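Next up is a structure, given as structure tokens.
Removed from the display is one protein chain of the complex; every other protein chain stays in position.
Chain lettering (A and B) follows the sequence in which the chains are written, and residue indices restart at 1 in each chain.
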Amino acid sequence: MADSKTIEKPIVEEHMGLFARIGDSFRRFLDGDIFYSFIHSPITVIAFVVTVICFVLAAFAPWLAPHNTNDIATLLLDNAELPPFWSSYTASWGEELHGRTEFLLGTDPDGRDVLSGIIFGMQVSLIVGFGSVILAMAIGITLGLISGYIGGKTDSVIMRIADIQLSFPAILVALLLFGGIKSVLPPAERQDLAIWVLILAIGVSNWVQFARTVRGSTMVEKSKEYVQAARVIGLHPILIMIRHVLPNVMGPVLVIATINLALAIITEATLSFLGVGVPPTEPSLGTLIRVGQQYLFSGFWWMTIFPALALVVLALSVNLLGDWLRDALNPKLR
Amino acid sequence: MADPLLKVENLRIEFPTRRGTLVAVDDISLHINKGEVLGVVGESGAGKSLTGASIIGLLEPPGRIAAGQILLDGKRIDNLPYEKMRQIRGREIGAIFQDPLTSLNPLYSVGFQLIETIQTHLPMDKQQARQRAIDLLAEVGIPAPERRIDHYPHQFSGGMRQRVVIALALCANPKLIIADEPTTALDVSIQAQIIALLKRLCRDHGTAVMLVTHDMGVIAETADRVAVMYAGRIAEIGPVKEVIKDGKHPYTHGLMGSIPILGHDTEKLTQIEGAMPRLTDIPTGCAYNPRCPKVFDRCYRDRPDLLDAGTTRAACWLYDDDAKAAAAVTGETAHV
Partner (left out) sequence: MIAFIIRRLLQSLLVMGTVAFIAFSLFNFVGDPVNNMVGQEATEAEREYIRQLLGLDQPFYIQFMRFVGNVLQGDFGQSYRLGQPVLNVLGDRVPATLELVFVAAVMALVIGVPMGVYTGLKRYAISSKLMLTISLIGVSLPTFVIGIMLILVFSVWLNWLPSFGRGQTVNVGWDSNLFSLEGWKSMIMPAITLCLFQLTLVMRLVRAEMLEVLRTDYVKFARARGLSNRAVHFGHALKNTLMPVITITGLQVGGLIAFAIITETVFQWPGMGLLFLQAIQFVDIPVMATYLLLVALVFVIINLIVDMTYYFVDPRLRTEGKGGGH
């Protein structure tokens, strides 16, 4: 009933105030609702810690990984097909193979350490993930600003394209883009550029949400007086808009970016799994799973299960963070 | 006088929140006699709608009744299990909500919703229920009810929909109707029709009404008695004429001063300074003390109960001494 709404209103307003001034809210952040809800959500804290661990492992992979899996010279066939350190199995030639602590999660048929492979794979996954999200953000914010500021025909064209793209699943768009871009490249460079093509394909398939959010905010700001005033004093309104619109959309953009990061990581893994992603010379988590899957029936489950687990844990943690951010920043969506 | 139909005693409604408990309705007591119309007025947030919701047992969580009791025909209804209370809703206590546009389910015909309600409460077969539904529609003034009964809500205008809502509330002939701002969402021209209809129907059926509104005009026209609410408390309660003409509580006084009266040559409309406090910072003592023109030191210290103030009862310390003096003279207690 009407009264219960008015009672909740002050609380909602506080959220909205925080939401609106997200740019300069760090001081308020610590004693505000966001930090409060973070500390009181143990799952979120765990997700945050796991995400940070993954990022650090990926960023410092060459120093943190126990073996350098990219250096073919270090591979020994003696170490091939070892199970995780706590288990053992009987190989096809009758020998009993025991896991060694040297290779915690076992090795692949070439003698590569699975754990190190995962760490390096995570690096590739995260590079593609971050790269594509940054690209999607750049395209989305730019088109959103243009669309919202100019309006009219430009706006309807951009938004129509967005609508059409949204009605296709992102994975299909990425797949088509990947196929399309790859086929125009000279075959010799396809391998080297694959990772960039991947970033491009995934980035372009995810710009729409950013554009919509920024467009909405831009349209609100456009009508405000300071934009008119800026025009009078000879400043380009677009510059002013960027300064005023961006802080307003930082919150939602951050939420979308986080959720899109998880999505991009999964998309990259999926494409690589399908064999259209990064080349096997630079394996990402998806490539590792794809290669490992072939040995599933030989009983070498660790070659595919551990990379898959790493992928799921990474994607889930980022997703949980995004989910929580959405709730904390915008109670309206709850 | 016979026992009142509805008695609310020391009702307290709380909303637990992370930042502490909000007291939305604080220790209010009122009663409604059979066939009587009690108006409840107040600004939005004064707790009037919550009081209504708690009487039909539809207080939304996390809101809860923290103290006090509600009696219907002398039996407590505020602590009944859900299923028992459900049987009272619609059967004994009907409800009319603010917005007729959203009170009806758009996917079902008006007839379906009427028949469904009738069959829930009365032992009727489909044919009898349909006949009763048509009769009800005719009674609330819907033309060609035999045809209109199969129409969907979107085929009715706002005023007509509110008539349907009233018919729905009357389905099982309840003894009491809680009408929460029944005319607020309607055109001014239609408001009067709906109020007249409500008044006539309740007189014919002997139904009591608790009329929750912020519109003093509606109260003046319809109610027998009126309760003025402020910040979750009753400021004044009494016969409608007395309260409107000669409000004893300074808040009532201010409220009435802000309404233009036709035919009276008022110099200028008065306005109450300030705004009703938020529930998070209700002052100690009398809740009205920051805005009251007649405030004195006791108002900051103690919270006044409802005190006799001539023909009405007002929660104001101004009437404390008078009440005592009167009691001394007549030898009766202040609580009559």
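General remarks:
By our rule, a contact is a pair of C-beta atoms (placed from the backbone, for glycine too) under 8 Å apart; a residue touches a chain by one contact, two chains touch by 3 or more.
On a predicted model such as this, the values are computed, not experimentally measured, just so you know.
Checked against the full complex, the candidates B:168, B:198, B:231 or B:287 give a single residue touching the omitted chain, namely B:168. When you scan B:88, B:129, B:198 or B:237 for touch with the missing chain, the hit is B:88.
The residue touching the chain not shown here, chosen from B:103, B:289 or B:312, is B:103. As for the chain not pictured, it touches subunit B at residues 56, 58, 82, 86-91, 94-95, 97-99, 102-109, 116-117, 120-121, 151-152, 154-157, 160, 165, 168-169, 171-172.
Residue positions on subunit A in contact with the hidden chain: 1, 43, 167-169, 171-172, 175-176, 178-180, 182-184, 262, 266, 269-270, 273-276, 289, 293, 296-297, 299, 301, 304-305, 308, 311-312, 315-316, 319-320, 323, in rising order.
Here is the rule we go by: only the chains that are shown with their structure count from here on.
Remark: subunit A and subunit B have CA centroids separated by 54 Å (rounded to whole angstrom).
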